[in-house]
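A single protein chain has been omitted from the complex, and every remaining protein chain is retained in its original position.
Our next item is chain A:
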Amino acid sequence: MQPLTKKVKQVERKPMTFLERLYLPEIFKGMAITFSHIFKKVPTVSYPEQTRPFAKVFRGLHVLNRDEEGREKCTACGLCALACPAEAITMEAAERVRGEENLYREERYAAKYEINMLRCIFCGLCEEACPKDAIYLSETFAPANYQRKGFIYGKEDLLIPNPLTQPEEYEKAKGERAPATQ
């Protein structure tokens, strides 16, 4: 193997003057710039006392949607699980029996629906894949947890509160990204 060279083209650069070699003027010059920033507008937000609003399209935690009568929209078709690049979604389907028409909108529903938030990459493909507008990403941020198993969100964590029985909680959880109710 040919030995590698360390040839470098010399570039004309003038040597430092005595004043420059002192470095002191440079230090004060830098200080002056940083000092002038004291009088400028503060760009930071004192989180958690203050929070900044998220954009309307921000992709945060998932929400399993209900329709205006409080029935679950999800039919457990599995398209979201298929579309998920991180394989974070698992579900189990069940058939609706008589008397449950006020709970589930269609004949099939998700008996178990889990999203592993540690695997999720918040890409929004599940929302895009869903034919029933049953899942969407809200602008809520993923909260911290003490244990890893706490990040596996079940149906009770994901499902939006019922708009008929808990209208206040429903409005709060709905967010601005929710698709229009049909």
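Here, a contact is a pair of C-beta atoms (placed from the backbone, for glycine too) under 8 Å apart; a residue touches a chain by one contact, two chains touch by 3 or more; residues count from 1.
The rule is short, and it goes like this: contacts and distances are computed from a predicted model.
J.: Could you tell me which of "NADH-quinone oxidoreductase subunit D", "SCO2521 family protein", "TRAP-type C4-dicarboxylate transport system permease small subunit" or "Imidazole glycerol phosphate synthase subunit HisH" is the UniProt name of the chain missing from the displayed complex?
T.: The chain we cannot see is, by its UniProt record, "NADH-quinone oxidoreductase subunit D".
J.: Given the contact definition stated above, which residue among A:K29, A:R98 or A:K149 touches the chain not shown here?
T.: Touching the chain that is not displayed is residue A:K29.
J.: Which residues does chain A use to touch the chain missing from this display?
T.: The missing chain touches chain A at positions 4-9, 11, 13, 16, 20, 23, 26-27, 29-30, 33-34, 37, 43, 54-55, 57-59, 83-86, 121-125, 137.
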